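A single protein chain has been omitted from the complex, and every remaining protein chain is retained in its original position.
Take a look at chain A:
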Amino acid sequence: MTQPATPAKQEGPLLDGGGPRKSTSGDGAGPWSGRLFRPDVRTLSLIGVLVALALIGGVTKPDEFLATSNVQLILTQASVIGVVTVGMTFVITSGGIDLSVGAIVALASVWATTVATQEYGFAGILFTAVIVGVGCGLVNGLLIAYGGMVPFIATLAMLASARGLALQITEGKTQMVSIPSVLDLGERDAYLFGIPPLVLVFAAVTVIGWLVLNRTTFGRRTVAVGGNAEAARLAGIDVRRQRLYLYLLSGLCCGIAAFLLIVLAGSGQNTNGNLYELDAIAAAIIGGTLLSGGRGTITGSVLGVLIFTTITNIFALNNLESATQQIAKGAIIVAAVLVQRRTSHTP
């Protein structure tokens, strides 16, 4: 008999490990497996948190919080860390981590604002910021993908070195930007239909990031490498090259973020991007990206960033200390992860 025997009825889905597992419709699968808008439980709960925060802000400071200028401010502040978080989401989805993002932002921002760089004007600053970001990402990627270093260690080393180099370049001084075309980007006159250009950049990076993660072979390979690197390798995926690209991507995002920060602050400083790595990781995790890799969501990450930025804003409007704010952030991370463990299957 060369035809398969008619299978007995044991073929249905079954509980192999015997543990309770929820169905995956809605939760778990995330927005990348379905239509463009398929709100799952997690995304909805993040939106719910954001709405709750808006209510708190609206109640405590009704006039200030909902003012257009304040909303513009929140979005602008979210832009810098948001761009970094998009890159971080890719890296974490692949099962890696990038601890050096804050330091890369600092180095790129000071390198791009040296007197020598500023001679080349707008393009010089933008180009330098991006190249420094990509360059640091290249070093990370080569060490991790081809040098066999653990991402945690390699990017920790980059964190230390890039911060050191940034301090060496500035000698601790703030480097003011004197290029009008750069500074003008942060001014109200540059807003498009009320939207600051920085926010537009953030939106563009988000949309591109979402498309790349969910609609391209690059995104699919990222998820495969993070889900099971050995299986990806044996399926014929070039795992090392993919890892290299991912750290390059994270570096690129840091370079873009550095440029946004230069526009926002009108200067470059070696203390820029302090603790961005923690904010970006936290935003990605509460958004629903698995720290162990194999599952990532840009939508969730962006919502995570917006939640953090809104909290900061509300605390600032109510004149609460930043210490309290840090505690609130920590509590939110814990709460978000606990909620996720209850609403989704975590292998």
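Observations, loosely collected:
Keep this in mind: contacts are C-beta pairs under 8 Å (C-beta built on N, C-alpha and C of every residue); 3 or more make two chains touch, one makes a residue touch a chain; residues count from 1.
The criterion applied here is as follows: contacts and distances are computed from a predicted model.
Set against the options "Molybdopterin synthase catalytic subunit", "Nitrous oxide reductase apoprotein", "Chemotaxis protein methyltransferase" or "ATP-binding cassette domain-containing protein", the UniProt name belonging to the omitted chain is "ATP-binding cassette domain-containing protein". Considering the full assembly, A:N228 is the residue among A:T114, A:S161, A:N228 or A:T271 that touches the omitted chain.
One of A:F127, A:Y191 or A:F218 touches the chain omitted from the figure, and that residue is A:F218.
One chain is missing from the display, and on chain A it is touched by residues 1-5, 7-24, 28-29, 33, 215-218, 220-221, 223-224, 227-228, 230-238, 294-295, 347.
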